[in-house]
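What follows is a single structure, written as structure tokens, with notes after it.
The complex appears here minus one protein chain, its other protein chains still in place.
This part shows subunit A:
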Amino acid sequence: MYSQGLIGADGRTEETPEFLAAFQARVDAEQKIEPNDDMPEGYRRTLVRQIGQHAHSEIVGMLPEGNWITRAPSLRRKAALLAKVQDEGGHGLYLYSAAETLGVTRKQMTEELLDGRAKYSSIFNYPTLSWADIGTIGWLVDGAAIMNQIPLCRCSYGPYARAMIRVCKEESFHQRQGYEIVMTLARGTPEQKAMAQDSLNRWWWPSIMMFGPHDADSQHSDQSMAWKIKRFTNDELRQKFIDATVPQAEFLGLTIPDPELKWNEEKGGYDHGPIDWDEFWRVVKGFGPCARDRVAARKKAWDDGEWVREAALAHAEKRRARKLAVAAE
């Protein structure tokens, strides 16, 4: 909402120490920041980048799953997967709307995704090789996303927090449908169980990388925490996710592919082995197995849809003109 008035507006604020201190005091008092409020330019830029990236992730995330809609093994699975992919599209739209309240247009954001300036979650640059991957994505990828998104419901920026509340309400079905798929395979034939294990082996590390670099290496973390855009650090969220997920894997009789994973009584959580950050950065920078396909698919959708957008605008214009002509008679 409100974005129309902000589009093209100069987002710069007078950033005197007094202004910044007053803004921080509002944030510290847990007052929500709304679109027309004064805010530091850095706060606005951070949110535009983060919400845009989040929206792109929802939209690009439709691709690896949409890949399996026609091959879902039953009508029940197909209906659920269709609904899930439709939800992801909806989530992308809630988030684009939230970002637009900060003075960026949908078109700008789309162009930045297509020309590579804007990022999306690197997890979607991995391929969905088997049906088990659809289960694992729901269980692990949506599970990790929920871990990230629940604290975002309390983000200091009102429109983002409100969008996240809607998203989180809808997302828990995604994780449960995924877990049910993996559970069915894990309880099936030895071949089916092996499919589930193979899928877990491929998705585990990319999933725990979704929380981003370690706190010591995270360039945006401190300021985002101070502005209450983020409520927990990357490592805190990753720890919560691992602690919640390990027992779920044990229940299925599947093995997490980390030989160093073990319960640490003292900290009351699991210790895990080293994460391959070289792979993470390779994938973020667009060298993931499917990066080129993903952006190419978005670009094709955008280009192929151009005549539709033009025709719809022309039709609206024609109707408007006809109405004016009738009114003038």
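Definition applied: contacts are C-beta pairs under 8 Å (C-beta built on N, C-alpha and C of every residue); 3 or more make two chains touch, one makes a residue touch a chain; residues count from 1.
The working rule: contacts and distances are computed from a predicted model.
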item: Absent chain [UniProt protein name; select from "Peptide/nickel transport system permease protein", "ATP synthase subunit b", "1,2-phenylacetyl-CoA epoxidase subunit B" or "Sarcosine oxidase subunit alpha"]; value: "1,2-phenylacetyl-CoA epoxidase subunit B"
item: Which residue of A:Ser97, A:Ser130, A:Gln192 or A:Gln248 touches the chain not shown here; value: A:Ser97
item: Among A:Val27, A:Leu47 or A:Ala163, the residue in touch with the chain that has been omitted; value: A:Ala163
item: Sole contact to the chain not displayed, among A:Ala21, A:Ala226, A:Ala244 or A:Leu313; value: A:Leu313
item: On subunit A, residues whose C-beta touches the chain left out of the figure; value: 1-5, 34, 36-37, 83, 86-87, 90, 93-94, 97, 100, 105-107, 162-163, 166, 170, 306, 309-310, 312-313, 315-316, 319-320
